[in-house]
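Missing here is one protein chain; the remaining ones are kept as they sit in the complex.
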Amino acid sequence: MISISVQIEDFDVGREYRQLQAGNTEVGGIAVFTGLVRDLADNPLAAMQLEHYPGMTEASLQQTAAQATARWPLIDIRIVHRIGKLTPGEQIVFVGVSSAHRAAAFGACEFIMDVLKTSAPFWKKELHRDGRGHWVEAKDSDQQRAERWNNED
Amino acid sequence: MISISVQIEDFDVGREYRQLQAGNTEVGGIAVFTGLVRDLADNPLAAMQLEHYPGMTEASLQQTAAQATARWPLIDIRIVHRIGKLTPGEQIVFVGVSSAHRAAAFGACEFIMDVLKTSAPFWKKELHRDGRGHWVEAKDSDQQRAERWNNED
Amino acid sequence: MKILFFGSLREQLGTGELELPLPDGVNNIGDLLTELKQRDAQWQQSLGTGTLLCAVNQVMAGEAAAINDGDEVALFPPVTGG
Partner (left out) sequence: MKILFFGSLREQLGTGELELPLPDGVNNIGDLLTELKQRDAQWQQSLGTGTLLCAVNQVMAGEAAAINDGDEVALFPPVTGG
């Protein structure tokens, strides 16, 4: 089962994890990733502002999860991505995948993060303590990580 | 910081995760894996009995975590592995890794699981509902997954 | 048709959304970009970066993608979520 949320509210990793575990004795492994707002030593961050494209963002995440399901034998996928103004240390994104096998859980979790980073319509703006703002630029390294999945299996 | 526990008691993923998050604003990503006792459709499991080599097991896990730290820029590593008699659906192992960067967190978490599977002195015995027991055999696929890390970076 | 702008592009243009009839002679995304760039120097510059992405009815599309009057077109810089 695929479950996607794009929300302002924080998420509870313990709670999300328990949903994936959920008394299904076919689950052999659960891989979870969370991304957090990291502070910047050289230019302290007051907050990170996240915006998205309502409708398309959810559809994009759903499609990425469906691609993962086609590629690996998975049981459940849960994606939560926050929007709005987040301060350093706050959680941004949760990706959790359950499977009978650990290689599938790991592969799918990392695949979803890599594709999300380069395909899901979200945009981040750093709001610095000196009052200035700076739109985060897309990284070549993220593009390269996402493209790995077109080659290897 | 590296923290290792080998214990009979269950662990709480939410609690372990919060320790990794722990208000450190240098953390950009946390990767977590849990392994669970999976039931077997063709031969239902009453329980999985896990034994270890006290002292060497902890040292082996510590060494694997240290290898991960040498290989990736990590902040914290937490490994919990249970022993004793576990029933289907119960948690066996927790590996959590925090880092500034997601690729490091993912890589280290999967590395630790792969090496743990082939190096940490634990032995599993399936106790079936028909009263018979069966020692789990090591899998070639696990060996191959662990050996990947000798080649790729 | 509806045209949406996101991220730094929205900020540069000072608007997140335009509602307008499909302009004469505009058949695809490329035509629409050419049309919008006429507006002023800011639009010319912001829409001319060469890195912009585009979606038609919430599906990623290239400059050759056909558009019709009822469509929702979105223009935005490379994404940076996660």
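Which chain is which? They are A, B and C, in the order written, and residues in each are numbered from 1.
Following the convention adopted for this analysis, contacts are C-beta pairs under 8 Å (C-beta built on N, C-alpha and C of every residue); 3 or more make two chains touch, one makes a residue touch a chain.
The structure presented is a predicted model; accordingly, all values stated were derived computationally and were not measured.
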Touch partners, limited to displayed chains, of the chain removed from view: B
Per the touch definition above, residue among B:72, B:106 or B:122 touching the missing chain: B:122
Selected from B:50, B:65 or B:97 as touching the chain missing from the view: B:50
Where the unshown chain meets chain B, residue by residue: 35, 50-53, 55-56, 59, 81, 92-93, 113, 116-125, 135-138
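Basically, only the chains that are shown with their structure count from here on.
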Relative to chain B, chain with the most remote C-alpha centre: C
Centroid spacing, where centroids are CA-atom means, of chain B and chain C in whole angstrom: 48
Separation of chain A from chain B, taking each centre as the mean of its C-alpha atoms, in whole Å: 22
Residues within chain B bordering two or more other chains: 102
Set of chain C residues in contact with two or more other chains: 82
